[in-house]
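Have a look at this one.
The complex is shown incomplete by one protein chain, all other protein chains being positioned as in the whole.
Presenting chain A:
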Amino acid sequence: MVDIPLDQVAGIPPAEVGEVELYHPRSWWTRYVFSQDAKVIAVQYSITAMSIGMVALVLSWMMRLQLGFPGTFSFIDANQYLQFITMHGMIMVIYLLTALFLGGFGNYLIPLMVGARDMVFPYVNMLSYWVYLLAVLVLAATFLVPGGPTGAGWTLYPPQAILSGTPGQDWGIVLMLASLILFIIGFTMGGLNYVVTVLQARTRGMTLMRMPLTVWGIFTATVMALLAFPALFVASVMLLLDRLLGTSFFMPTLVEMGQLAKYGGGSPILFQHLFWFFGHPEVYIVALPAFGIISDLISTHARKNIFGYRMMVWAIVAIGALSFVVWAHHMYVSGMHPYFGFFFATTTLIIAIPTAIKVYNWVLTLWRGDIHLTVPMLFALAFIVTFVNGGLTGLFLGNVVVDVPLSDTMFVVAHFHMVMGIAPIMAVFGGIYHWYPKVTGRMLNDVLGKFHFWVTFIGAYAVFFPMHYLGLLGMPRRYHDIGETSFVPASAHDLNAFMSVAALIVGFAQLVFLFNLVWSLLKGKEAGGNPWGATSLEWQTPETPPGHGNWGKNLPIVYRWAYDYSVPGAARDFVPQNEPPSGVVAQGAHS
């Protein structure tokens, strides 16, 4: 065997700069509370996001109780129902999913997967979390202020969002906007970190086209978020000024409770454009990390390389770019110029093509694999079912004229819950079951995991699949009670009751999941460093959980892509990214 010097192996550049000294914590406080270690920040982000997410889950129970059994629960009235839907939506989309995917998964996985010791700006990263926590606290405070949280709907459309006919007009809307502004400030600090770390701190040999798709998904989503959130930021600031100082950015001449209001000349539609210029990319900010995670789960647990890696990367980038020119498909019936419909319907349906490619490549990865039906794999399969279902109903709503009868009905609610509620949550759960062993050193309990999976998947499908048909029937969204109509049959109420029962059962299963998280931390099976036999770098750390600085003395060197599973002729059914090709001098031996 001939020794091949490292600098002659393709794709391994020489180390150009030395390593920068890491920040080392000196006390318990700086190690576990005001930590600058991305792994600790990731756990902080995840716990905070899941805690506020539990609030949103409880709110969804309240909504389902009201919808399934209208009039039965005297503690829910029309105002509260609107407050519940508003807070549920805002929390789930922004404070749970965005924070969990980018702040949670991003912080934990980016440095480990690209072979870095930490994020490039650890102090800013720490600040990002604390500002996020403040945003969550301000949001939670709206439950305690006079008048309660805003009931303007999660889209916060003016004029009603800041007028007296809407609950929470006093304090709720002000704190909501303040919280959003804080969230965006916090996110920007984290987001810059994720982008610069991916671009600048990859280890030797980790070319962009060798990165795991999880990193590609989170990276692209973060770039998008950095471009999209500013639109929400300015919209929030302007709406806050309209509310507090009486400016009229979004407020035309109008009557408020019979009196002419002191507004004039503003445009309510402008807010909608700004909101959806953020809001549509936001869908993909949540979806792209899920795409990446699912790709890695399927490949690892099917013991097969991801099919069409390059196409998968380009599909992520194409979806990210296209998602900035489709926003007005949320506004087909907003009263904007009707000719916009031609353009936005076309761009929207074009997105279906790269998205479909991703789905094909996932199922083609399963083809001729060696499919281990582990809990992460089950969640990945459920992701494909719910994502395909929700993606296909997107073709209804994106096709402008089909959207006309369906918009603002329960069909829309069913669609977006399936595609950006259930599907990304499946990816979150799959990801947690997959990486929990790395984070804690212990496996999550398998029996509880399978129970959690089946109840959540079948239950959530039973809630949201039939819901489409209530929308077809014409049942509008954001109604606490459909009341007397000539077109809703009594059987629809039975269906609503069924969906509510299913939703409560799904909610219960999440308690089992939380119990599993805590119980396994104490009593779970020891995981070892690489329980799934995975190739990517985070599984090759010298310690599990990874220590401060991740890699011990020497950074890993990457020789191959992240998907060398079942390579013909290889000794094992996976080849880690940092395993040198035969003949290359092992790391550290050559200097």
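Here is the rule we go by: a contact is a pair of C-beta atoms (placed from the backbone, for glycine too) under 8 Å apart; a residue touches a chain by one contact, two chains touch by 3 or more; residues count from 1.
Note that contacts and distances are computed from a predicted model.
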Fill in the blank from the handout: Taking the list "cytochrome-c oxidase", "Aspartyl/glutamyl-tRNA(Asn/Gln) amidotransferase subunit C", "Oxidoreductase" or "Polyamine ABC transporter substrate-binding protein", the UniProt entry for the undisplayed chain gives the protein name "cytochrome-c oxidase"
Exercise for the section: Quick one: say which of A:47, A:363 or A:511 touches the chain that got left out. Expected result: A:363
Fill in the blank from the handout: Cross-chain touch to the chain not pictured, restricted to A:177, A:400 or A:584, is A:400
Completion exercise
Missing-chain contact, candidates A:26, A:310 or A:553, resolves to A:310
Handout entry: Contact footprint on chain A, counting only the chain that is left out
Key = 78-79, 82, 151-153, 157, 159-160, 163, 165-167, 252-258, 260, 266-269, 302-305, 307-311, 333-335, 338-339, 341-342, 345-346, 349-350, 352-353, 356-357, 359-361, 363-364, 366-373, 378, 381, 384-385, 388-389, 392-393, 395-396, 399-402, 404-409, 458, 461, 465-466, 469-470, 472-474, 476, 478-483, 485-487, 489, 491-492, 495, 563, 565-568, 573
